[in-house]
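Since the structure comes first, as structure tokens, the remarks are kept for the end.
Missing here: one protein chain of the complex. Every other protein chain is in place.
Our next item is subunit A:
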Amino acid sequence: MALSRLSSRSTTLFQPLAAAFPTTLRRHISTDTTPITVETSLPFTSHLVEPPSRAVETSSSELLSFFRDMALMRRMEIAADSLYKAKLIRGFCHLYDGQEAVAIGMEAAITRRDAIITSYRDHCTFLGRGGGIFEAFSELMGRTTGCSKGKGGSMHFYKKDASFYGGHGIVGAQAPLGCGLAFAQKYSKEEAVTFTLYGDGAANQGQLFEALNIAALWDLPAVLVCENNHYGMGTAEWRSAKSPAYFKRGDYVPGLKVDGMDALAVKQACKFAKEHALKNGPIILEMDTYRYHGHSMSDPGSTYRTRDEISGVRQVRDPIDRVRKLIISHDIATEKELKDMEKEVRKEVDAAVAQAKESPIPEPSDLFTNIYVKGFGSESFGADRKELRATLP
């Protein structure tokens, strides 16, 4: 997996020195897995359930991996912004920068047998599941080296071998789909759960409530995660929801409100939710989070919110800075070491972008692949059926 390789590579640079000189003046980046306990920024607010403790167990190596992984996600999204402006990415491009803690904290609490399904804001979720930045950039630029071979685009990243089921363009559709994944896990007795992510905009969708009803009736191991970034496209939550307390909207389904900018709070909540879902059926997690970009690259993001609000959140609640401060205050690494890590990440992202730019576009025959698993020799047609047609195997 790309992300773990990065963290282990950087930390081995510093180990030998410390081993040779126990009283060295140079402190080394810790790869310690001894538990450190950190308090979450805020207590959890709960609905119909006892909230978990604010004290979260973590370790030096986990905090460093959080930092690096989130830095990679952040850099990837910023690079995508530039590529979109350079017209190398077309169509829709929904960026996740600001929300990284949700993806990262979740992964720390679950396994690859637990499933994740999300909306179109899926680049970082894909990375969290073990997807690579090269595959991501290739897909965004429509190349065959993309995770969907260029056929899907920004909104349709998948990684089935890591139980990541996309990447969905229709707001709210992933809610029943995710409950269906949970259904299958229960049916097959897998002892795993499904995390279904949706936004505050999707939280009003009828199909969400239909799916919750069935999930609760049938005790499905479903964790519904509302990534509340407070704006459904350009509409603020108070303008679209009579009750923006999304963690309570499940009515008979318990819920937890979580500071989504605090990766450790996210981890704690997801761990709690997984245990709950396996025993008691569905639970809702509302992640209080924020996106720095607009809804998509077509939205400047500043017509319905002030620049002060955006920069205010960045200054006070940025998820990467929170972990940076934790690392420094626990003496796990220095500020310079972290900045060096960020520089390395930036180089990696630049290299992946450059490689993706050189990658091939699909063949014309790829127009007709994967329509069906079994085409039975039927025909498909191009715009001029007398000019372009294909037999589907």
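In this text, contacts are C-beta pairs under 8 Å (C-beta built on N, C-alpha and C of every residue); 3 or more make two chains touch, one makes a residue touch a chain; residues count from 1.
Keep in mind that, in the parts below, contacts and distances are computed from a predicted model.
In the listed set "Pyruvate dehydrogenase E1 component subunit beta", "Peptidase S26 domain-containing protein", "Cytochrome c oxidase subunit NDUFA4" or "alanine transaminase", the entry agreeing with the UniProt name of the missing subunit chain is "Pyruvate dehydrogenase E1 component subunit beta". From the set A:R54, A:R112 or A:K151, the residue in touch with the chain omitted from the display is A:K151, counting the whole complex. Residue in contact with the omitted chain (choice from A:S53, A:Q207 or A:S240): A:Q207. The chain not shown here touches subunit A at positions 115, 117, 148-152, 156, 158-160, 165-170, 173, 175-185, 187-188, 206-207, 209-211, 213-214, 217-218, 369-380, 385-386.
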